[in-house]
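With one protein chain withheld, the remaining protein chains of the complex are depicted in position.
The letters A and B name the chains in turn, as written, and every chain counts its residues from 1.
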Amino acid sequence: MFRNRGDVVFWIVLGAVLLAGFAVTQTIANEYYYTAIYAILQATIMAVAWNILGGFTGYVNFGSAAFFAIGAYTAVALDKWLGLPLPLLIAASAAVCGLMGLGVGYLTLRLKGVYFAIATLAMAIVLETFINNWDYVGAAKGVYILTPEKVPFFSSYIQMLFMVMLVLTLGSIAISRYLNASRIGRGLAAIRDDELAAECAGVPTLRLKLVSTTVMGAMMGVAGAPYPFFVTFVDPISAFNLFVAVNAIAMPMIGGTAHWIGPVVGALLIGGAQEAITVTISSELNVLVVGIMLVLFITLAPQGIVGLVQKWTKRRKA
Amino acid sequence: MVNRRSFARAFVAAGALAFAAGALVPVPAQAAKPLKIGFSMALTGGLAGAGKAALIAMEIWRDDVNKRGGLLGRPVEFVYYDDATQPAKVPGIYTKLLNVDKVDLVVSSYGTNEIAPAMPIVMRKKLVFPSLFGLAVNDEFKYDRYFQIMPAGPEPKTDWSKGFFELAAEQKPKPKTVAIVAADSEFTINAAVGARKNAKAAGFIVVYDKTYPMSTTDYTPIVRAIEAEKPDLVFVASYPPQSVGMVKAAREVGLKAKMFGGAMVGLQFAAIQKNLGPQLNNIINYDFWVPEPTLNFPGVKEFLAKYQEAAKGKGVDPYGHYLPPYAYAYLQVLEQAVNATKGFDQGKLAAYMHQATFKTVVGDVKFAKNGEWAKSRVLMVQFRDVQPNNLEQFAGPGKRIVLYPKAWKSGDIVYPFNQ
Partner (left out) sequence: MDLFVNAIVAGILLGAFYASVSVGLSITFGQLDIVNIAHPAFVIVGSYIAWILNSRYGLDPVLVGILAAPIFFVVGVLIYRIYYLAFERTGQESLSGLAFFFGVMFIIEVVLILVYGVDYRLVSAGYLGKNIDLGFVGLPLRLVVPFVVASVMTAAVWFYLSRTFTGRAILAVAQDRLALQLMGADPVKIKQFAFGLAIATTSIAGALLIIIGPVEPSLGRVYIGRAFAIVVLGGMGSIPGMVIAALLIGVVESFVSSFAGPSWAPAVAFGALLITLAVRPSGLFGRT
């Protein structure tokens, strides 16, 4: 954990952010900031998760919305059945979606590249259809989740959700950073660059891919678990929606896929922009701005913002 | 010589001078503080067609009120944001409206999916929440300051289709079987749930009871499967593109049912009515307001004239018979309540709104204890004598005959439907 100075700095920054977050909840009562930042944190977890399989390992997942939605619906089902508290629901979602990820990992044995991507898309549609027909969680009719009025330690429910999300986000970033920098990360990069060569060089490709997909799945499930409590009404159309999937891909791409900080940068930038636009320009132009941002960033910085920064620093050193 | 210290002194002196000057300048008399009404509305995404039309109606109300001197002397201003038909955006928007924009009153967005996420937020702040067209949202929350302007009440899920099945039960010989088909979505499934209840209560046998995905392109196989069961009645709960698909497929297959329609959204929209033309004839479907002589409430014709003028070139329904009158009315309710209680005390407003009868462009409005209408006025309307390719015919009476409730009836039923 504390192998070098970079590690120490990282954990100090993480701890500081966590403490700052908690301090803010005890001082600022304005609920709007918590709702807005919740959305950005959710997008960050999804982006970080996607990048583990997409950026580090080179397998594009089109079905991110499915992991997110199954995370949300697992929380709904267990809440209805057993009334478990939120942390247990999150753990359950992580387990279920991690298993899903494991299954998807075995899929990579047969399918590569674009075939894998389409398979994940197909899987998402199949899962959405199943949820559409599962009456216990409301099926296509949707389901209401009522949240309590008072929560301990915090003056409003959304503050508690915000703290939970903050912890989950920081945890995801830490895991992603660990994977990126470790032996596992080097193995994943080898798979990304040339899977056949990696196999020949002795890299345990299947095991690494399974780690990658399981971690990605679990993380996305974790991002989805608090969602029903945030939005109060969940139905398959909004849980499985296109924007979740698009953002999960676009944010790491814009931030930079090779480095663990890329998806974080992308999510903060794009997510922040989307939240700001929702309450300012607020019209069709919202979607137009997202579209133009995507096109511009991708065209001008194909390696992402992190790639751009790396180029600048190299140039300055030279 | 100008050095840092002397510069700083000069700066402070200038600042003090400016402040003093400002204090001496007389401040003009403050205009009355604007009254801010906040909401989110679906201006993009799936429900945008209706959302935009509703916004136009609401802006007409705002302009009308301001012409009369505002609400309790204060000019009315809207603060609204587009929720893009995405429930995830609603909590952010309402927390901003209440905590940052500090609006004085809130109303809802359009549609159950967009109303529900706002409920916990308004409930925590104990605000009166007039709502625009969400089906049975308050069944879950049981909030005593929720007021729904959609005229399906007090049991919205069953009141929606009650008329359809009551009309069917009156026919001789009494029909025996019914097919129920609905889209996989919140409102349509709820309508189907109500239909099932009503069918059972009236003694009909359900011979087909399925749902279809929202992404369906062609409805021919579904209609053929329904026809194979030979139902007497066919109850459809669908959204606009699906309603068009079902009507077209029903005509192409030659559906032999005796009654067809029910809860088909979209058959109330001008562009769709014009395109389907005579294929609509004898379909019995729900509606909330049609230009029949029995529904000529005071103010509605003037309002529609203003709406139709404002809607030109905006890419929304040109006639605005469906949602706009209710979007105007629910603000009228708010206005009358504020004027009656002479203030903005949310508790007093809620109490007043529960016991008063409001006079609006959609007639008399009275709420039940659960915030829905005290008496359902979901109309069952039958299309008649529709001519092909003619938009203007729908501007006036004669093409959509009100069959139910009896109080608003404007003609007799034509039965069976496939003559």
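The criterion applied here is as follows: contacts are C-beta pairs under 8 Å (C-beta built on N, C-alpha and C of every residue); 3 or more make two chains touch, one makes a residue touch a chain.
Computed from a predicted model, the values in this text were never measured in an experiment.
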Chains in view that touch the one left out, judged over the entire complex: A, B
Residue of A:L111, A:A189 or A:L206 touching the missing chain in the full complex: A:L111
Out of A:V151, A:I184 or A:M293, only one touches the absent chain, namely A:M293
In the full complex, which of B:K125, B:K197 or B:R251 touches the chain missing from this view? B:R251
In the complete complex, which positions of chain B touch the hidden chain? 44-46, 48-49, 52, 184, 210-218, 220-222, 224-225, 228, 240-241, 244-245, 248-249, 251-254, 266, 269, 271-272, 275, 279, 314-317, 389
Which chain A residues would touch the chain omitted from the figure, given the whole complex? 54, 60, 107, 110-112, 114-115, 118-119, 121-123, 125-126, 128-130, 132-133, 140, 242, 246, 249-250, 253-254, 257, 284-285, 287-288, 290-296, 298-299, 302-303
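Going forward, only the chains that are shown with their structure count from here on.
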Inter-chain centre distance, chain A versus chain B - centres from mean C-alpha coordinates, in Å: 35
What residues of chain B sit close enough to touch chain A in their complex? 43-44, 80-82, 84, 86-93, 95-96, 98-100, 112-113, 116-117, 119-121, 124, 140-141, 183-186, 189-190, 193, 211, 213-214
What residues on chain A touch chain B, complex-wise? 30-32, 34-36, 39, 129, 132, 139-142, 144, 146-147, 149, 156-158, 227, 230-233, 235-238, 241, 243, 275, 278-279, 282-284, 286-287
